[in-house]
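FYI, not all chains are in this one, though none of them got moved.
All chains are identified by letter, namely A and B, in their written order; residue positions are counted from 1 within each chain.
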Amino acid sequence: MTVKVAINGYGTIGKRVADAVSRQDDMEVMGVTKTRPTYEAKMAIGKGFDLYCAVTDNIPKFKEAGIEIKGNLIDLLKISDVVVDCTPGKMGAANLDLYKKMGVKSIFQGGEKHEMIGRSFNALSNYTENIGVDHTRVVSCNTTGLARTLYPVSTEIGIEKVYATMIRRGPDPNNSKKGPVNAIVPVLKVPSHHGPDLKTVIEGIDIDTMAVAVPTTLMHLHTIVAKLSRPSTTEEVTSIWERTPRVTFVSGGEGITSTAQIMEMARDLIRDRSDMNEIVVWKDGIHVVDDHLYYYQAIHQESDVVPENVDCIRAMFSLTEDNMASIEKTNKALGIN
Amino acid sequence: MTVKVAINGYGTIGKRVADAVSRQDDMEVMGVTKTRPTYEAKMAIGKGFDLYCAVTDNIPKFKEAGIEIKGNLIDLLKISDVVVDCTPGKMGAANLDLYKKMGVKSIFQGGEKHEMIGRSFNALSNYTENIGVDHTRVVSCNTTGLARTLYPVSTEIGIEKVYATMIRRGPDPNNSKKGPVNAIVPVLKVPSHHGPDLKTVIEGIDIDTMAVAVPTTLMHLHTIVAKLSRPSTTEEVTSIWERTPRVTFVSGGEGITSTAQIMEMARDLIRDRSDMNEIVVWKDGIHVVDDHLYYYQAIHQESDVVPENVDCIRAMFSLTEDNMASIEKTNKALGIN
């Protein structure tokens, strides 16, 4: 079976999911949507994607700009098995009704609330719960990051409590209007939404998170303290993550001293868009003292959820036996080691 | 008694301590030192301070630039009772020998190691231990911030363990050579030095700290979780800090949503150099859940230790009965509420 995939919203996440789906042999992109005739719309066509207009009234503007439109969102949904909704946050509820009415499965992103769908997805921690389901949600970039490193530690060692601070990039790299320029902005609601969100994919985990936004565009960085269920060692935790897919190590000792050098490494690896799909843990920043684990991890907010969307499609259509089979297949297609 | 004070190093901290000492009625500035004839040297003279040259060989350069020099460091020490050493970090050990030899008391800053002196100072938490001593060290801006908010909670409620993340400004505002420009830089040594440093002024406190540097110049920001010795409430902790000197509240609800607005508030208060000597806690960011206290505080790295240096001089010369008398006197002179 080749799953027919619609991408609703061809922005930061949507364009990456479109490319990632294109690289799989068990699914295909039926089309992508844009609302306005920007250069990104032209690029979508340049890459060979069929373009649909999410706002029917805007179709003439595309024609004026010389951009070919295949139809509207409804037309795209009609020929698709599943839609990956990558529209800006808070539009999801309205879209969900439409998808249900049209009889297509749907995947939302972390900007939408779990409660709207009643189900969330992380390939490592709860793939099984999403097998065959019709509608679900890939958790946000930060929650995906927490799930990837905390889930294996929680199953192999056990975690009593997690305290994490999320130091978030301000805007994405292509957003030159948003700040902050020279400030640190705390998220005064405590715990921040990241903690509760993790519980939607790791049942029962006890985590409290605080968050700030800072003037950088590249990556989020988490400082994490986990109180383990028993004493452990730096070596044991390191060994767990060495075996965990989509977690990779860097070392300050070898010159990777900031998020900037991580993104440079991604460029040197000649990845598409210089992305870093893995969660990046500083190997020389892991410290276990008795039953306390301390570590730093960096999250590429633009791309860590991209392979998760691919795996999510596989779960919804039961395309592979289990999560590891899908993760391996996706990673191979995307050049993730 | 009027204590005669030398300021060795007229940079970010030194120039502020000089002004602060000048505003007290029980101490006076005998002179300040510079190593090179920059505009700051001119400003020192413009403010009426006697200028001494810390590097004897450079005295002719000052003359060439038309800047009057009263003598060298030794000359200044000869006429002083105490020297506040505000030289760049790591020069302290050499200086300490000189100060001892010259028979002047000395105060170092947080850039020097506690071990070098064997003694550290925070006005709130260990003033008494510094009464009459000859040499001590005012702890760093970050440690001062931790001491001011954690000490009263530890004495009134009790603290079992503190987890804190220090989100540090990159360079000071007047440094246009240092970065980072667009990155987050983790301090891979865990715990970072801030935790152990706190123990030099609050005996026995159990704290682990992690730290990152980010692209901002204004303030440090701490995210702090304290496991209390017993359940408490947001109201109780808020009430403690309302009674704590040099801790002040701001509110996101009233529009102070970042370190930038805090510094704007300091400008509106018409403080010298637009400084904010208090530790600033977001009132609507304090959350106590059972026995866990969560809060955000901002630290003005250029100025929070300035009143501490004044109090430290009082302790060393037994000028006031106790710490509260000194704190109140200093605050009044500096316009700290």
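Methods note: a contact is a pair of C-beta atoms (placed from the backbone, for glycine too) under 8 Å apart; a residue touches a chain by one contact, two chains touch by 3 or more.
Just so it is clear, the model here is predicted, and its values are computed rather than measured.
For this homomeric complex the structure file specifies 4 copies in total, of which 2 are displayed in place.
Everything below uses one rule, namely that only the chains that are shown with their structure count from here on.
With centres set at the average Cα position, the gap from chain A to chain B is 42 Å. By the touch criterion stated above, chain A contacts chain B in their complex at residues 163, 165, 167, 169, 180, 182-186, 188, 190-191, 208, 210, 212, 214-219, 221, 223, 225, 252, 257-261, 282, 284-285, 287, 289, 292, 294, 296, 298.
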